[in-house]
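Every protein chain of the complex appears in place save one, which is left out.
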Amino acid sequence: MIRDAAGRLGFAPSLAIVISAAVIVALVSITSGAYPLSVADILSVITSREASDPVASMVLLEVRMPRLLLGFLVGAVLAVSGALLQGLFRNPLADPGLIGVSAGASLAAIAVIVLGNTWLGGWLAMTGEWALPIAAFFGGSCTVLLAWRIANRFGQTSVATLLLAGIAINAVAGAATGLLTFYANDEELRSLTFWTMGSLGHAGWDDLLVGAPFMLLALFVAPWLARPLDAFLLGESVVGHLGYRTDTVKKAAILVVGLGVGAAVAVSGLIGFVGLVVPHLVRQLLGASHRVVLPLSALVGGTLLVAADSLARVVVAPAELPIGLMMALIGGPFFLALLLRTKVI
Amino acid sequence: MVLSVNSVSVSLGRSRIVNDIDCYLRAGELLMLLGPNGAGKSTLLKAISGDLPYVGSVRFAGRELGQWRPEWLARQRAVMPQRVEVNFPLTVEEVVRLGRPKTASVGSDPVVDQLMSELDIGHLRHRLVPALSGGEQQRLQLARVLAQIIDSPGDRLLLLDECTSALDPAHQQMVLELVHRLAKNQGIAVLAVVHDLNLAAQFADRLLVMKAGCLVHEGSAREVLTPDLLEAVYGFTARVIELDEGYPMVVPRRGGLPNAYLAPGNPSCRQAS
Partner (left out) sequence: MIFRVVAWFLLATVFVSSAQAGDPPRVVTADGAITEIVYRLGLESLLVGVDTTSGYPEQTESLPKVGYLRALPFEGVLALKPDLLITSEQAAPEENLDRLARAGVQVEKLPSAWTPKAALERIESVGRLLGSEERAVRLASDLRSKINRIQQASSARGSEPKVLFILAAGNHSVMLAGEGTAAAALLDSIDAVNAVSGIQGYKPANREAILASQPDAIVIAESTSGQFEIRSWPEVERLDAWQNGRRLVADSMMLLGFGPRLPDAMAAVNEVLPAPSNVAANDS
């Protein structure tokens, strides 16, 4: 029987289902795109070193492959970050986008783009090609910390305060971004367009090289937090009673979210709703234990983003929809439905 | 001595909620903390749990609370807060297992099964916690808390904050009998905040009475539960009947509330004692 005693899909069968879905979506993604490539073309590229059609090999190996991997990583990291935040805040509506983490990360990145050759010249010289991800990481972490401080002012997490704080943080970050845009020159504006829309359209191996270490680190650290995060679901004081160092757990989670979302934003711009939709779905189907939610959110998040990206590049071919737009189209109504179904927040 | 509390005071903001409390607890002893609303019982319990900063000294098994490694302390001391709200779809069994040591997480755990059946939640093991009734949730939390320490060696301490407030009389009896049995058979020291004077009379080895942040009385049920003291501490008049079972029973009188309740003065330790 594939259902467990609680009537939910068991961990092993759901893992099998999700992995098969991921493989299918990956195959679809690798075979679909504006440039026509048949399965035979793809097989010939994979099997023979000396590809019969060098353009096919380039489309496959230098464009679709890195894009697939980057999309999967970004989706996985955003979903896991969402799951971490929801556990930490004990609220299913927490999301890197909603509480302003993504906005903070992108503000920092945009600051590097616009002020890179004036005020922040030293930063650029110091960090080189890592300037964007590191800045985005700091931006992201600081915003999580800020949201946390505001929402926890009176010793208990107030969800209303949290969401309101998110609105305020988003507004302030948006204003600061607008200000930077105002002073940006034409060339800088070009880079900014990409940030605000969210896109995987430029993804290449170099993006993967810069972003993947941060994102993989975040993905590998997250499972260590599964048990203490389960304790968080019972309340912050219970975490300490169960023998976990509450502050350490909190800081680790905030760091992981900042790291992951920062890197994701650095390589793909603002992509919303993955962190909201995916963990929620996983919890509905498989329960709230983070030992299940974290790994499955990663897989489902990656799969969802790759699927959305595949769709984004074929619906208006030969042009492409920004992936951020695509996710907002899927996630917006979902969020609304979630709000309507949640009786008390 | 499993627990010794010396001159502990707790302040929240500018007001002092708990004022210079001393108390101690031996292995196997069941100590119940009484007092009117706002007396500082829960605050004292939170200080002893390490949830609130305090002045003074709290020693558990001879060692200052702050010097314990959290993961070791969790195996020797368990805390049941007044309210635990679970909004996420965890199952009953998952929550009870949260109390178990990390190593015991795979396969079935006889301790978990045993506790769930003793607290009458075995049939709920696969139910989702947010859908349970208040009483079921309270028993579940007690099971989780007991799972932490029940099979640990050495000194053990159980801190309970109103662990029977949502239970029907039968379950109240069942839960406190279990706690009592664990204290007597396993030597677990228990400190429990309770409101029900008759349950306290029935199960406690010793009672502590707090008012306005101070310890105002300490002793056996027969010494503490007297009409005079009840009137001084709670401000109501009651009859106290000595039962054949060997403990007293408190029967409040109708219309027995004094004017003090209508116009409460500024309470202080001296007035009460």
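To keep things simple, chains are lettered A and B as they appear, and every chain counts its residues starting from 1.
The criterion applied here is as follows: contacts are C-beta pairs under 8 Å (C-beta built on N, C-alpha and C of every residue); 3 or more make two chains touch, one makes a residue touch a chain.
Only a predicted model underlies this, so the values are computations on that prediction, with no experimental measurement involved.
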For the full complex, contacts between the hidden chain and the displayed ones involve A
Would you indicate which residue among A:59, A:169, A:219 or A:278 is in contact with the undisplayed chain? A:59
Touch assignment to the omitted chain, from A:16, A:34, A:125 or A:209, lands on A:34
Could you list which residues of chain A touch the chain missing from the display? 33-36, 54-55, 58-59, 62-63, 182, 185-186, 190-191, 193-194, 197, 199, 201-202, 204, 313, 316-320, 322
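The criterion applied here is as follows: only the chains that are shown with their structure count from here on.
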Averaging only over C-alpha atoms, locate the centres of chain A and chain B and give their separation in whole Å. 44
So, in the complex, the side of chain A touching chain B is made of residues 4-7, 90-92, 227, 230-231, 233-235, 237-238, 240-245, 283-284, 287-289
How about chain B: which of its residues touch chain A in the complex? 46, 49-51, 70-75, 78-79, 81, 84-91, 94-95, 98-99, 102, 125-128, 148
